[in-house]
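Only one protein chain is missing; all other protein chains are in place.
Right after this comes chain A.
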Amino acid sequence: MIIRQLSVFLENRTGRLTELTGILSENGINISAFSIADSTDFGILRMIVGKPELAEHVLRQKGFAVKVTDVICLIVPDKPGSLHHALGILSENDIAIDYMYAFSSAEGRATVVIRTAVPQAAIRVLSQHRLELVQAGDIYQI
């Protein structure tokens, strides 16, 4: 249930992001989810892609600094309080979240990407509370 997320260092200059998406598109790599964390002069693109090994390889070849990190993807039903409930479980178990971002899928429910230093522990407590997590196999084919 651990998902491999790719993080790419990007300078804040025009067209750089387009170059990256172009490379992925040429190689038939789908981006399932992404977010950009930025500072004044650089950004970090974090994304979940269909073929992480291939994406890592082609981006490195093109000179990008790429880092692979483990994240978990939590499926949150589209009703009030559901995200609050999930985050409450993590916090009660002292599991700190480094960052998170969300994307919604067609069935009207949201998927939340969560980065924590202890992904296995997060998976354990969330599963104990019957919360749904995305399987690696599912997301890589989205």
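Here is the rule we use: a contact is a pair of C-beta atoms (placed from the backbone, for glycine too) under 8 Å apart; a residue touches a chain by one contact, two chains touch by 3 or more; residues count from 1.
By our rule, contacts and distances are computed from a predicted model.
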item	value
Which of "D-methionine transport system ATP-binding protein", "Phenylacetate-coenzyme A ligase", "Molybdopterin-dependent oxidoreductase" or "L-serine dehydratase" matches, in UniProt, the chain that is not displayed	"Phenylacetate-coenzyme A ligase"
Given A:38, A:53, A:78 or A:92, the one touching the chain that is not displayed	A:38
Residues belonging to chain A that touch the chain removed from view	7, 9-11, 16, 37-39, 41-42, 44, 46, 60, 63-67, 69, 98-99
